[in-house]
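Comments concern the structure below.
One protein chain omitted, others in place.
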Amino acid sequence: MAAARPGGSSGRGPARTSRLWAGLLVAAGVLVVVALLSLSVGSKAIPLPEVWSSLVNPGTGYSDVVVASRIPRTILGVLVGAALAVSGVIMQGLTRNPLGDPGLLGVNVGAAASIVTAAAFFGAGSLATSVWVALPGAFLAVVVVFLIGSAGRGSNLVRLVLAGAVVTAVIAAYIQAVTLSLPDVFDSYRYWVVGSLAGRDPALALQIAPFIVVGLLLAVWIAPALNAVALGDETATALGVNTVTVRLIGAVATTVLCAAATAAVGPIGFVGLAVPHIVRGFTGPDHRWLVAYSALLGPVLLLVADVVGRAIVSPQELMVGVVTAFIGAPVLLVVVRRMRGAA
Amino acid sequence: MPAARRPPRVAASRPVLRVGRFVSLPVSSRGVAVAAIALLVLLAVSVATLTAGRLGLPLAGLLPALVSDPGSAEGFVLSRLRAPRLVVGIAAGAALGVSGALFQTVTRNPLGSPDVIGIGIGAGAGAAAFGLLWPGIVPLPVGALIGAGVAIGLVWIGTGRGFSSPSRVILTGIGVSAMGAAFVQYGIARAGREEATVLAAYLSGSLASRSWQDAAIIWSSLVLLLPLALLLGTRLRLIEMGDETADALGARSNTTRVLSIVIAVGLSAAAVSVAGPVAFVALAAPQVAKRLARAPGAAIVLSAVVGAVMLCVADLLVQQAPFGVQLPVGVITAAVGGVYLGYLLISEFKKGTM
Partner (left out) sequence: MASILAAHGLRLAYGDRVVVDDLSIRIPDGGFTVIVGPNACGKSTLLKALARTIKPAAGEVLLGGVSIHSSRSKAVARRLAMLPQSPITPDTVTVRDLVGRGRFPHQGMLNQWSRSDEAAVAEALIATSTDGLADRLVAELSGGQRQRAWIAMVLAQQTELLLLDEPTTFLDIAHQYDVLELCARLHEAGRTLVVVLHDLTQAARYASNLVVMHDGRIVAEGPPREVLTAELVAGVFGLPCRVIDDPETGTPLVVPLSRARLSGRAPAPRAAS
């Protein structure tokens, strides 16, 4: 049986589908605008027309240099924003609950732990931000959280969140033990852990891009299956979906996306939570549209947060990780308030 | 149906302390025994803390040192280094244990503790705010208190139903904690390295360099609030059965809940202000106490003793274990407490009670 058609809740298939395609184009347009904004705003504001001409005709003038310096940051923001938002879609689909966020399940902390471990015991004292270093810790954390949260019969979001809180705390204690014992590691760790797009090596974007592309492809692959999983495990199996495989692939995809994002810019929370939720209001519950829209609007949210962070305390900067927490957490609270029924 | 007959005089079903006709207090023999053993353990740990290690006092010399002049070497170790730390540890552990017991009973959830719902991180955020970003406005413990209060207030508002729905409280608490954590990390990143290290160590909870003033703060809070918590014990047992049942029996559930939370927040905030946000004692101590006492209800006294034992043991490890650097006590409680908690979660999930 084919997966659910993208009719959404209104039922009028064709009209709704063309509306969704149109919206997608609009979203892409918004992304372009926000990316240009990201190149424009900062301690030295460059007006948009100059940004455009600098991109089209790169020269060596002052504004060209400034714009060029902001390009890696913007690209990183696009990649990381897409990765985080899409991993949120997967997490919410797997747990069947609109409050899923990979950060709540310890992925970010796990990635941080393995990075810190590498720096402390294998590195020269500075944080090596290679994705390969971040992956083992991220995977370990996710596995442990799922093992704990799925003990006994069934798992619901509260169980996973609690398991995530426990695992996060234990890993955080480990990180504290290491960083408080090694002052150099502590120093680089405390700047990295806030989550920032600033001051990152431009080559980083190239390094994480393959991982993010792989993760996004996996997400696109299982999106139709997630529509079936949303109806319950038994119904999904009756529809021919192998729920175990879907969960496995989904967990891998989400971990890869988050580990790559975290390795590059540090742990950034709530993008994975807020974006799918906002998107769902427009697209309805079809995961194929959710993935597509989130891949475009995740970067929008992240870049907007980054721009806000640059504009608010100019000429200094507020790290994007702080801004997203203070935007995303209220979104979570609003969602919790509106949760109907379930105690 | 036969007319009502006089009920037979029944043998007591549980041990009861009776004085005349007007005083009758049921006692749980198992509870008393366990509490006594726990107190003995606490005594042993206290003695160990004072006598262990290079600077420790010899066991035989312990009693004379207790009354000796603070100017002497033994007196110094005792009165400046170890004794205040120990005394603060006992009271802070007890306060955290009772606070956790109250929270868990009121939210009807073994994992509804001040840790999960953000009091600790709120206190940390308050400390970051008033210690680093805007220093000098209020003293640090007061700043931590304000932060904790803000966190609780946000959780109350955020759930949309106050504290009556346990899952909502937990989810909202995690959201509030995340905000607090972001704020704290920002503070640490912005500060100079020295201050940042001090703040980071504070955030794990630490009993290092505690003074007799700190001891006075925490002991007076404990002495004030613990009896109040005990008075609420019976009503808390009724709330376990659901608000409607409790209200029908005349135990006003809303009032009791609010009072319990106020007391719990007071105890937790007092502990946090002298020891920093020590992780997991408030979560794990009541659970251990309940399992040892094997009785329903909040097991308040036992939670206090178990909490004190936990914190003091962790502090003993921190002081004597060969880590090179003296770690904050919160690192140990988080590591050990977290592992224990994972085990607890697994068994609760297997039983299907959540």
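Annotations for the structure displayed:
We just call them A and B in the order they show up, numbering each chain from 1.
One rule holds in what follows: contacts are C-beta pairs under 8 Å (C-beta built on N, C-alpha and C of every residue); 3 or more make two chains touch, one makes a residue touch a chain.
A quick note: this is a predicted structure, and the numbers were derived from the prediction, not measured.
Among the chains on display, the ones the left-out chain touches in the entire complex are B.
Within the full complex, the residue among B:Leu228, B:Met241 or B:Ile346 touching the omitted chain is B:Met241. Within the whole complex, the absent chain has one touching residue among B:Arg193, B:Arg294 or B:Lys350, and that is B:Arg294. Mapped onto chain B, contacts with the missing chain fall at residues 1, 4, 7-10, 12-14, 16, 21-26, 108, 231, 234, 237-238, 240-245, 247-252, 290, 294-296, 353.
By definition in this document, only the chains that are shown with their structure count from here on.
Averaged C-alpha coordinates give centres for chain A and chain B that are 36 Å from one another.
In the complex of the two chains, the chain A residues touching chain B come out as 99, 103-104, 144, 148-153, 155, 158-159, 161-163, 165-167, 169-170, 172-174, 176-177, 179-181, 183, 186-187, 190-191, 193-194, 269-270, 318-319, 321-322, 325-326, 328-329, 332-333, 336-339, 342-343. Considering their complex, residues 111, 115-116, 154, 157-160, 165-168, 170-172, 174-176, 178-179, 181-183, 185-186, 188-189, 193, 196-197, 200-201, 204, 279-280, 323-325, 327-328, 330-332, 334-335, 337-339, 341-342, 345-346, 349-352, 354 of chain B touch chain A.
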